[in-house]
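A protein chain is absent from this complex, but the other protein chains hold their places.
In order of appearance the chains are A, B and C, and numbering begins at 1 in each one.
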Amino acid sequence: MTDYPTALGASTPTSITLLGQDLAADVMGEVGFGELAFWLATQRRPAPGEVRVFEAVLAALADHGFTPTAIVTRLTYLSAPDSVQGALAAGLLGGGSRFLGVTEDCGRFLHDVIAARDPLPADEAGWDALALETVREWRASGRRVPGLGHHVHKDGDPRTPRLFQIAREEGLAGPHLSLFAAIGRVHPAVLGRTLPLNGAGTCGAALADLGLPLELLRGFALLARTAGLIGQLAEELRRPVANEIFLSVDLNNRSIPPEPNGGSHG
Amino acid sequence: MTDYPTALGASTPTSITLLGQDLAADVMGEVGFGELAFWLATQRRPAPGEVRVFEAVLAALADHGFTPTAIVTRLTYLSAPDSVQGALAAGLLGGGSRFLGVTEDCGRFLHDVIAARDPLPADEAGWDALALETVREWRASGRRVPGLGHHVHKDGDPRTPRLFQIAREEGLAGPHLSLFAAIGRVHPAVLGRTLPLNGAGTCGAALADLGLPLELLRGFALLARTAGLIGQLAEELRRPVANEIFLSVDLNNRSIPPEPNGGSHG
Amino acid sequence: MTDYPTALGASTPTSITLLGQDLAADVMGEVGFGELAFWLATQRRPAPGEVRVFEAVLAALADHGFTPTAIVTRLTYLSAPDSVQGALAAGLLGGGSRFLGVTEDCGRFLHDVIAARDPLPADEAGWDALALETVREWRASGRRVPGLGHHVHKDGDPRTPRLFQIAREEGLAGPHLSLFAAIGRVHPAVLGRTLPLNGAGTCGAALADLGLPLELLRGFALLARTAGLIGQLAEELRRPVANEIFLSVDLNNRSIPPEPNGGSHG
Partner (left out) sequence: MTDYPTALGASTPTSITLLGQDLAADVMGEVGFGELAFWLATQRRPAPGEVRVFEAVLAALADHGFTPTAIVTRLTYLSAPDSVQGALAAGLLGGGSRFLGVTEDCGRFLHDVIAARDPLPADEAGWDALALETVREWRASGRRVPGLGHHVHKDGDPRTPRLFQIAREEGLAGPHLSLFAAIGRVHPAVLGRTLPLNGAGTCGAALADLGLPLELLRGFALLARTAGLIGQLAEELRRPVANEIFLSVDLNNRSIPPEPNGGSHG
């Protein structure tokens, strides 16, 4: 007979456990929400410093104002106010490669470079050398280095130095952040211009240094964004703008003739 | 010219604010994730006791094992592993009236009773009288009282007394929890049997006492569940069961002839 | 041992059946897509006249230009171009009570009136009497009659007479359409003004007359809209507007101070 093993939630008539803990006695009232999310994802209880870095990342990613995901959640709620879950899910679906993907891409990129290197550099000069080699290689193959550049914060993303600082305060600036910092130092020599290390990329580096599963780095950005989207809905309830957004598009539509796309692909 | 006001995230080239705070300096590293989620939803910073109650609720709702939502997230990831956002969104879409709705229904129910009563009862006897009246009225109209009963924890949901305890410790057991507790005391006299106050309903009462928007109570259950679903995905990555779940259904399908549903509705 | 019966798709190593038919030989190349969708929903093959009415309804609902659902699909694709399924799913999530729900609400409303009446009226005068009684009753209880009124087509929705005509041509104007037509005739006498029967409501009446499951009337609107949203994506690919929509909101955001929502609900 098939059974389905899990270390997550389980119930008996008289008890509920979560991650092997007594939910009521040992989790509720004792474990913060960021701490719990970390624990659920790794099945180990994080240390307080890890929680602080993790929650700093979540704060950095929670809300960026009227992003496509925020607009989508508000418009979906306008259209289907009976389904809060639908409005949140629709917003999260924008969390793909372009707007929320930098965190994951950057974490994976750094990881791949590091995983191929043994032993790791022992000092800043060593990290700089590895970074230089990496940026050259990416440039030569025509790829953009993940985490470099920001369309608004051209002279520096305020989240970046702060996250480095927090990670260092907690003794949690590991190889991913070290390599990312080195890329920040050396890339102008290769690319011929200075780009900021963006906050989303730094978040990816910090999450990877925390040992979180690389496949799910995007998931943490989505968790943070869920809180942000609830904030968007709460604001929409009190100060609605979705209908005006809708009308600003609909009233400015311009009817044009069809443009047949009938060419064969061959 | 139309503009779109918001107190949430905003950026200039050199700064990022969130809820009027400097994101990097005053939120990152300073504000926990549960605290931030509360703040985003209410636009006011919660007191530490409020955060503790709020996070206790989130812990109570984060994961209940192999619920439909958990199975859905795992199956969707099996089918579309390229899209973590799709797997999480699919799971959240099960957060509707039946499985995650009790929290919202119960919070609203208690609120509606309370809103129609001025002044509120001043002591336990007063709450009992109001509860008795309410349960009688609901019974007379053939409706089920939200938050009463649990299919597994028939003799008591362990989360319920714990959440009452935490709320009282923090001085945050307000009218919604008071009325709910009274319903727990008086309903056997009306219904002729004793049902437990379930945890999901207690969560709704506690969230309502925190002053969170009633329209979004389901949203907080979904936020908690997002963390749980990330845990489900993390476990699926290391110890996959989705394919076995799929096969257990697919291999046991039994082909039957169509059953036409051709009758007119008239 | 549990098994799971189904009359839908089934496979053996050498054959595939769908609805009891040989998929390759008897469905592919033989059954149109509208016909197949009807068949899947009812498990009976529709007659050609039923297919024509059904496809006319789908055409009426497929696309209405820059609706919230269309904007949502385009924005989600902008944000996550790697996931066409996410962009379509996000758009469909707006198919709730407000924008796509009229079809379902109207079909159910008409059904409920008809189900409570036996025998049904035998002539137009009889339908008018029933309609009059119904509109009076709804008005007295302060409810809006579903399917009446349109914010753009104030003097008549062009889809309405056309759908009645098609249903009559095919001999498929049954009790739901008859009652709806009667409501169109009698409501001015009760409401004191003349409102158009809107197209979405007429679609609901026509689908109900086809004997389709009332619980899924919204589903057919969503099926139609899926085709429309693919059209939106195809146009977005060739003539993108999503980024301009996003910027028109983001660049016009106005940062305001938080407005605490701290009041207790009690």
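Please note the rule applied: a contact is a pair of C-beta atoms (placed from the backbone, for glycine too) under 8 Å apart; a residue touches a chain by one contact, two chains touch by 3 or more.
Predicted, not measured: the structure shown is a model, and the values here were computed from it.
A.B. asks: Just name the one of C:L78, C:V102, C:V145 or C:I166 that touches the chain not displayed here.
C.D. replies: Reading the full complex, the residue touching the unseen chain is C:I166.
A.B. asks: Of the residues A:T69, A:Q85, A:T160 or A:N198, which one touches the chain left out of the display?
C.D. replies: A:Q85
A.B. asks: Considering the whole complex rather than only what is displayed, give the residues of chain B touching the chain that is not shown.
C.D. replies: Counting only chain B, the missing chain is touched by 65-69, 71-72, 75-76, 78-83, 86-87, 89-90, 93-101, 234, 238-239, 242, 245-246, 248-250, 253, 259, 261.
A.B. asks: Tell me which stretches of chain A touch the chain missing from the display.
C.D. replies: So the residues of chain A touching the missing chain come out as 1-7, 10, 17, 19-20, 42-44, 80, 82-83, 85-86, 89, 93, 111, 114-115, 120, 174-176, 208-209, 211, 213-214, 249, 252-266.
A.B. asks: Of the residues in chain C, which ones touch the absent chain?
C.D. replies: These residues touch the chain not displayed: 2, 4-16, 18, 22-25, 27-29, 31-34, 36-37, 40-43, 51-52, 54-56, 58-60, 62-66, 70, 83-86, 88-90, 92-96, 100, 152-156, 158-159, 161-163, 165-166, 169, 213, 215-216, 218-220, 222-224, 226-228, 230-235, 237, 239, 241, 244-245, 248.
Just so it is clear, only the chains that are shown with their structure count from here on.
A.B. asks: Validating interface symmetry: for the copies chain A and chain B, is the fraction of residue numbers used by both over half? Same or different.
C.D. replies: On the two sides of the chain B and chain A interface, the residue numbers are mostly the same, over half being shared.
A.B. asks: Measuring between Cα centroids, which chain is at the maximum distance from chain C?
C.D. replies: Centre of mass proxy via C-alpha means gives A as farthest from chain C.
A.B. asks: If you fit chain B onto chain C using only Cα atoms, how far does it have to rotate, to the nearest 5°?
C.D. replies: The superposition gives an angle of 180 degrees.
A.B. asks: What is the distance, in whole Å, between the centres of chain A and chain C, each centre taken as the mean of its C-alpha atoms?
C.D. replies: Computed value for the inter-centroid distance: 37 Å.
A.B. asks: What whole-number Å value describes the gap between the mean CA coordinates of chain B and chain C?
C.D. replies: Measuring from centre to centre gives 31 Å for this pair.
A.B. asks: Just curious, how far off is chain B from chain A if you go by their C-alpha centres, in Å?
C.D. replies: 24
A.B. asks: Give the residues of chain B that touch two or more other chains, as numbers and ranges in rising order.
C.D. replies: Only 2, 4-7, 10, 42-43, 83, 85-86, 89, 93, 213 qualify.
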